[in-house]
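Note that this complex is displayed minus one protein chain, with the remaining chains in position.
Coming up: subunit A.
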């Protein structure tokens, strides 16, 4: 009898705790500010991106005109902290922007997103002097930046990176090659992930060091623009480092922290890549819906046909 009462009491207590923990308000509504920037992005994309996106895709050109306008309107580099001149937008607000630009053109959106990808490790781990220098200039001018991590044999397996940085006095010497680098040919600076020693036994959490490197540093060779199937407005290239000298002050975080920093960066940028994909999906849906309400086959708009029927016809 006593045991039963005790268990009943603890059950009720647990229910009460559960109730309390689930009483936080859940909402899908945006704030007024978020709605406003979503509307501003929608308008900008409808008037400045969509009318020209096919041209850039056809010509395989980097969309400088559009990016300069996007920069002037505040849509680029939105996560830079306010004490370096940025807007310091939250993740939801940033996702709204990238979803909308993804709706317009993922080639142009990718160029903007590569800036965020390059800036995020600096925001997370760079010293104040580096932040002022490299993040500050992104606000002042419409510059591009680049996240140089992927290599010919190390994409998803970031730990297989072979680009090597060797300490020499107060400098590091970088040698190696990076591949599929977005904004590689138009970047003002690169975030570069390097291996700091060749001992295979060194744990991943200590084996890499990250740097910020000016694109015009001696020893950097930028390859030809890669011709890809999609997102052709985006600039994607191979970058080669031959005896590139980088001062110690340009290390991002501490020596050995490179892998951790690169991974933490993705916590911020991956939702934005997803938002861009969602934007593209929304565009596909809108275009298909519009066409399905216009095109007639077998005496009626094709929107009136069941989708399964079309699949069967294949």
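Simple rule for what comes next: contacts are C-beta pairs under 8 Å (C-beta built on N, C-alpha and C of every residue); 3 or more make two chains touch, one makes a residue touch a chain; residues count from 1.
The criterion applied here is as follows: contacts and distances are computed from a predicted model.
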Chain excluded from display, named as in UniProt, from "Electron transfer flavoprotein subunit beta", "NADH-ubiquinone oxidoreductase chain 4", "Trafficking protein particle complex subunit" or "Light-independent protochlorophyllide reductase subunit B": "Electron transfer flavoprotein subunit beta"
Residue among A:32, A:157 or A:170 that touches the chain left out of view: A:32
Residue of A:75, A:147 or A:259 touching the missing chain in the full complex: A:75
Residue of A:44, A:134 or A:147 touching the missing chain in the full complex: A:44
Interface with the undisplayed chain - residues on subunit A: 32-33, 35-37, 39-40, 43-44, 46, 72-75, 78, 87, 89
